[in-house]
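Note that one protein chain is taken out, while the other chains of the complex remain in position.
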Amino acid sequence: MAGNTFGNLFKVSTFGESHGKAIGGVIDGCPAGIELDVAAIQNELDRRKPGQSAIVTQRKEPDEVEFFSGLFEGKTTGTPIGFAIHNTNQKSHDYTHIKDSYRPSHADYVYDQKYGFRDYRGGGRSSARETASRVVAGAIAKQFLQGIEINAFVSQVGNMRLDKSYNELDLSLTESNPVRCPDPETAAKMESYIKEVRKEGDTIGGVITCVAKNVPVGLGEPVFDKLHAELGKAMLSINAVKGFEYGSGFEGVKMKGSDHNDKFNSDGTTQTNYSGGIQGGISNGMDIYFNIAFKPVATVIQGYETIDKEGNKVQAQGKGRHDPCVVPRAVPIVEAMTALVLADYMLLNRTIKK
Amino acid sequence: MAGNTFGNLFKVSTFGESHGKAIGGVIDGCPAGIELDVAAIQNELDRRKPGQSAIVTQRKEPDEVEFFSGLFEGKTTGTPIGFAIHNTNQKSHDYTHIKDSYRPSHADYVYDQKYGFRDYRGGGRSSARETASRVVAGAIAKQFLQGIEINAFVSQVGNMRLDKSYNELDLSLTESNPVRCPDPETAAKMESYIKEVRKEGDTIGGVITCVAKNVPVGLGEPVFDKLHAELGKAMLSINAVKGFEYGSGFEGVKMKGSDHNDKFNSDGTTQTNYSGGIQGGISNGMDIYFNIAFKPVATVIQGYETIDKEGNKVQAQGKGRHDPCVVPRAVPIVEAMTALVLADYMLLNRTIKK
Amino acid sequence: MAGNTFGNLFKVSTFGESHGKAIGGVIDGCPAGIELDVAAIQNELDRRKPGQSAIVTQRKEPDEVEFFSGLFEGKTTGTPIGFAIHNTNQKSHDYTHIKDSYRPSHADYVYDQKYGFRDYRGGGRSSARETASRVVAGAIAKQFLQGIEINAFVSQVGNMRLDKSYNELDLSLTESNPVRCPDPETAAKMESYIKEVRKEGDTIGGVITCVAKNVPVGLGEPVFDKLHAELGKAMLSINAVKGFEYGSGFEGVKMKGSDHNDKFNSDGTTQTNYSGGIQGGISNGMDIYFNIAFKPVATVIQGYETIDKEGNKVQAQGKGRHDPCVVPRAVPIVEAMTALVLADYMLLNRTIKK
Partner (left out) sequence: MAGNTFGNLFKVSTFGESHGKAIGGVIDGCPAGIELDVAAIQNELDRRKPGQSAIVTQRKEPDEVEFFSGLFEGKTTGTPIGFAIHNTNQKSHDYTHIKDSYRPSHADYVYDQKYGFRDYRGGGRSSARETASRVVAGAIAKQFLQGIEINAFVSQVGNMRLDKSYNELDLSLTESNPVRCPDPETAAKMESYIKEVRKEGDTIGGVITCVAKNVPVGLGEPVFDKLHAELGKAMLSINAVKGFEYGSGFEGVKMKGSDHNDKFNSDGTTQTNYSGGIQGGISNGMDIYFNIAFKPVATVIQGYETIDKEGNKVQAQGKGRHDPCVVPRAVPIVEAMTALVLADYMLLNRTIKK
């Protein structure tokens, strides 16, 4: 309720600030008897971690997860899975320059107003570092969701937009480049562009597309907890996200009903998929796909003017090692949140028939 | 949890099918001592009801709300507010033609698969009729939120897009035309277009923009329950919605950080508002604004091919009285859901400081 | 959260005051496809209703339930079940004598303090009339729980205690007398005693014992939501309840572990059942049994001294038609709450294994 828990039946509660001792969480409701591949979990963390390529922040954090409970002889026990990722590279002195001023378009100002109090060491709780805990939980959810494939990839950086639908792409190429765009040619252009932007001391936004295949028919709860509503919330809860659309999305508003309606095949599948795999808030067995808009990272290395706590104008400058573009590292986070949503609905779906 | 409840502290649970006896709900957590203007609630229902203009469905339903509890001598008592809207115009015979077939891009097929069972009288629970209950709850939330102004309006129909930002519009003109577009000239064009589409027996999508002014600083809960995440979920839970963006939205991904960052004035307000009034998931006191994409209504009056329960191809045709474009009637629903989200966070905000 | 909802997966939200237009509720999460016996639901309401015998309040209320939604062709649809019981006999003038004073050991004073406001028409929301909605929901839960038998009965009135365990009684005799004590001889004595107490214008407390048979092994969630913890909460939420014990209860504290431990038979059943069918918070397949203590009804017909809103001493006198002893009418309420708890855990249990 205070906002640090996601899910109902497959539920994760996270804790931790960017410059505290550790971040971590508790996963409650993960079914018993799942053989956990811990290396696969660590692999997801590695996809998210800083320092993995030349176009992301050069901070070094090993981001190793330590499990405290919920596992026995390699399997989940049905009891809560407690875990932590220790912060090894806190460098809080990097942040003394911002102790007394609010960074524009960061959460500094609103945290101070909301809590009457501010942890000025980096973003504190508002830092995207928290999402490492989500990646752990999502990686476990993925293992529960055996058979369902979830693949996210970068489909836009700044004005550079991938002009192919996910159907026309070989998604196995996503990890072949540091941008995580499955079209190698476009990926190369995006990479150059991101480097250019970084050289300017600036940042740029992007779009991630996510596809979930083999989702069974029937996930999603009318009327408030529609599947896409919960997916939308999950994505919008990721740092820097400004928009979510699924299926035909914002383009679909221009279409007429006679074109937009997905005609049935005799097996219940549809000939087109403007619906994005969801009708009336419930999965229909077709591919679920959606786009997520990420704004440019707020921390720019250029100098800027801002205010201090008393409202005085001050000159400031971004320091530290930041991402020039957030989308490459956000790909595993998007997949993790998708897995968490689907796992929750899979469990809920077991309860609905006589 | 089964999906028919929205909110935590200001909470509404709704019930009812389009062709049952009544729809309605229970509002729990509305603070005590609010003088309720019942006429204002009915007025919101009238903005949503069918038959109000030439460009919406011509069904006639009075949609009068009956309150059962929670009010005493004109004030809320702090106890749950139970209410119902009786269905006076059920005409379930209109729907026998669809009893044995699934309408494309409707919820028919997925409900049958999910529940092993289908209420074939119109949309049943998946009908947008349910949103009348949300309008009642939202109208009460609006009265609780005294001082906060929430205004939604139609900003796009098909390809016709209002080329002005909400700042440049006189939002008091929204109710001056049946489209609910505050620019009279554009409204007239949209109206003609919708009539044309209807003549074709077809439907068209649209976009609603919503603005909330005077929202206090501090609403929104890190990390999962960010204000815009919950707003997004609320909007995506409305029938026919395909996308949500706030502040700079999908356009913002093309911007650089140095341009996108909202510079502070010395009073904590910002010079620009790409953030859309929300930073780090918490309101910053600036205007909150967002766009919602609605697909074209699935029920078209043209003939179409579909399948029956056994997967046989059948010819069918939409009957009944349906909306050619859903956005004019969805405006009060968007406002209602916005009010419900804000009311919930207002109450939660009272709990966060020592 | 505001307290008017019970359950998570099989969830009921109730509304209504004793002297408002109607009471009722919404049941959300009841599985689809259950053939509902509406007469059986009404029968449970009749067991609770006033005026059914000489030893209960002589108010006349038909207490007929009207269903608004969630049923189609006699079966549950998986959508929320909305219902109301209209208040036909409000007689709010009966209560003007208490408008300005607080009745001792009633909720009058605390409601006024809590809400800054008071509905002085009888108990308002604090009246046990609300429990009629629970009985409706519980009767539906009972039908979902096919095979599980839930039987409550009166085991004590004042000092008169039934000296037999539930095993030694023929529980089919519970409904054979107005006290709802399955031992006819004791029932007759209790009945005379209650009449005597009523003649004095006084009231008396009692104990209800409840037994649930054929509960499957495995219901209950460690660690906070232990089965008996939720049963305890459910019972303590019933008006006038002061205590709850299960299995060996308060007597068990006097025993030694070597005597109290329930030895296993080879089929996993146990030779004794001090555990009360629950070990570690989880049902073990043995009978679940528990006792619930009810205080004497606070409304006495004798004159008494109390205070008004300004704290002045005033003389007052109970009027109206009240129960001299609450336990006979509380039997179906106890069964209803038991059924609601078990239904919730039955659904939850479907989610716990791989």
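Side notes on the structure shown:
Labels for the chains are A, B and C, by order of writing; each one numbers its residues from 1.
What we mean here is this: contacts are C-beta pairs under 8 Å (C-beta built on N, C-alpha and C of every residue); 3 or more make two chains touch, one makes a residue touch a chain.
Keep in mind it's a predicted model, so treat the numbers as computed, not measured.
Contact with the omitted chain, checked across C:98, C:229, C:288 or C:330, is made by C:229. In the complete complex, the residue from C:79, C:151, C:284 or C:338 that touches the missing chain is C:284.
Touch with the chain that is not drawn comes from one residue among C:10, C:83, C:115 or C:153, which is C:115. Hidden from this view is one chain, which touches chain C at 1-6, 8, 14, 102, 104-107, 109-111, 113-116, 125-126, 130, 156, 158-159, 197, 200, 202-207, 217-218, 220-226, 228-230, 232-234, 236-237, 239, 242-250, 252-258, 260-268, 270, 274-276, 279-284, 291, 293-300, 302, 304-307, 311-313, 348-349, 352-354.
Within the entire complex, the positions of chain B that touch the omitted partner chain are 1, 8-9, 29, 31-34, 76, 78-79, 144, 222, 347-348, 350-354.
Residues 1-5, 8-9, 11, 13-17, 20-26, 28-29, 32-33, 66-70, 72, 75, 77-82, 84, 114-117, 119, 121, 124-125 of chain A touch the missing chain (whole complex, contact as defined above).
Everything below uses one rule, namely that only the chains that are shown with their structure count from here on.
Considering every other chain in turn, the ones in contact with both chain B and chain C prove to be A.
Looking at which two chains touch through the most C-beta pairs, you get A-B.
Put simply, the C-alpha centre of chain B and that of chain C have 39 angstrom between them. With centres taken as mean Cα positions, chain B sits 26 Å from chain A.
Shown for chain B are the residues that touch two or more other chains, namely 1-5, 8, 14, 114-116, 125.
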